[in-house]
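The complex appears here minus one protein chain, its other protein chains still in place.
Our next item is chain A:
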Amino acid sequence: MMSPNDLSATEVSVSVDGHAAASRVPSTRLLLDYLREDRGATAPKWGCGTGDCGACTVVLDGVALDSCLVYAAECDGSSVMTSAGLETTPVGIAATEELLAAGAVQCGICTPGFLVTIVSGVGDLGPSPTREQIVELLSGNVCRCTGYLPIIEAVQRLAARVNGG
């Protein structure tokens, strides 16, 4: 049990998918662990733990990043969106539909990270992005079973759909 005066703990108030809550967390608590274990937001997944696979990608104050490389203590006063929150937005709904239509989902571990990357990045792609632009956007997310071609196809169709192609 942590003492309230424990210097190794930090008070953080974080909004997760629109729900604000304050709590005291150990200073070494990663944002990913905080989301999953303290906040019950299990959409972001543990993959590599070193920022290489992107399965833990969330949007922190508007920036898509790897939540395994961020301390919860850094996020006091911040707003986090996970794929669970983003998938209910208009772009998130469209992205989900395109990923399903393309068959871009297999085991699903990588999917929440891909969805966050796609939803947060598709707006910058314009209506008809090149394959290279899409690969670049997705380059921080690793999939080990579906493969990338259906995901790229889904992003192509999504970009045309949401960017007015």
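One rule holds for everything that comes next: contacts are C-beta pairs under 8 Å (C-beta built on N, C-alpha and C of every residue); 3 or more make two chains touch, one makes a residue touch a chain; residues count from 1.
Convention: contacts and distances are computed from a predicted model.
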Protein name (UniProt record) of the chain left out of view, among "FAD binding domain-containing protein", "Cell wall synthesis protein Wag31", "CRISPR system Cascade subunit CasC" or "NADH-quinone oxidoreductase subunit F": "FAD binding domain-containing protein"
Residue of A:10, A:82, A:111 or A:156 in touch with the missing chain, whole complex considered: A:10
In chain A, positions touching the absent partner: 7-8, 10, 27-28, 30, 49-52, 54, 57, 63-66, 68-71, 73-74, 76, 117, 121, 136-137, 139-141
